[in-house]
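Removed: one protein chain of the complex. Kept in place: all other protein chains.
Up next is chain A:
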C-alpha cells in the first residue's frame, strides 16, 4: 500500500484497474457504436425515399424492400429461386473443389505430377476466370452447365493451390516420425500429411467460397430460368428495383453466412491448433 502511495506521489499515476478518467466504453458499448452508422444510414435512406428525394423506381425505401421480401417469401418464389441458386453453388463447389483437391494432392505428393500438371494449371490460373465466360457460353450455352462450370472453375484454383501448399508445408520431422513409428503409406497420408495440410486447405475453402459466390452472381445474370440472378433479371424488365435490391442483399447475406460456416468448420476441425481452438 505504501509502495503504491509512494509511486502515486512520485509519478502522479496509479496502477489500479479502475477506468482512467475520461470517456470509456465497454466492449458492448463499442459493438453498439459500430452499429450506429449503418442504422443511421438506413434511417436516412428510408426518410429520403419516403419524402421523394430519391426516385422510388431508382432506389426504393428499405421498408418497401422488406415488404417485397415478405411477399415473395409468402408466395414461395423467393425460396424456390434461392434453392435453385444454392444448389448450383453446391454442385459447382463439389465438382470444382473435388478436382482442385485431387490435383492438389497429386501435385503435393509427387514431383512427377508437379512437372506434368503444375505449369499448365498455373498458366490457366493466370486468366481471370470470369474472362472465359463468353467462351463458356459458346461451349455450354446459357443453361445449368455454364453456371456450374463457372462456379467449379472459380473454386478449383484456390483449393488446388492451398492443398498443394499445405502438403508441402507439413513438417518433415513429423513425416520422419511416422516412418520411425512404422506407419504405412496410407497411415502416413491420413494421419500426418493431410491433417498437417488441413489448415491451409481450409483457407482455400474459404477463399473459394467467395469466388464461387462471385461466379454464381455473374453466371446467373446471363440467361437463367430460375435462381436469384433470374429474379433480378426478371425484375429489371419491369423496373422492379425493390426486387433487385432484395437480391443484392440476399447475395450479401449468403456470402456472410457461407463465410461464417467456413469459420465454424475451421474451429471444429482445427481445435488442436493454437490459433483456432479454445484453451481447455
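Some points to look at:
Basically, a contact is a pair of C-beta atoms (placed from the backbone, for glycine too) under 8 Å apart; a residue touches a chain by one contact, two chains touch by 3 or more; residues count from 1.
As a convention for this text, contacts and distances are computed from a predicted model.
Of the names listed as "2-oxoisovalerate dehydrogenase subunit beta", "1,2-phenylacetyl-CoA epoxidase subunit A", "Sulfonate transport system ATP-binding protein" or "ABC-type polar-amino-acid transporter", the one that matches the UniProt record for the absent chain is "Sulfonate transport system ATP-binding protein".
The missing chain, though absent from the display, is touched by one residue of A:98, A:195 or A:255; that residue is A:195. Only one residue in the set A:57, A:179, A:236 or A:263 touches the chain that does not appear here, and it is A:179.
By the touch rule set out above, chain A reaches the unshown chain at residues 173-174, 176-183, 187, 191-192, 195-196, 198, 270-274, 277, 279-280.
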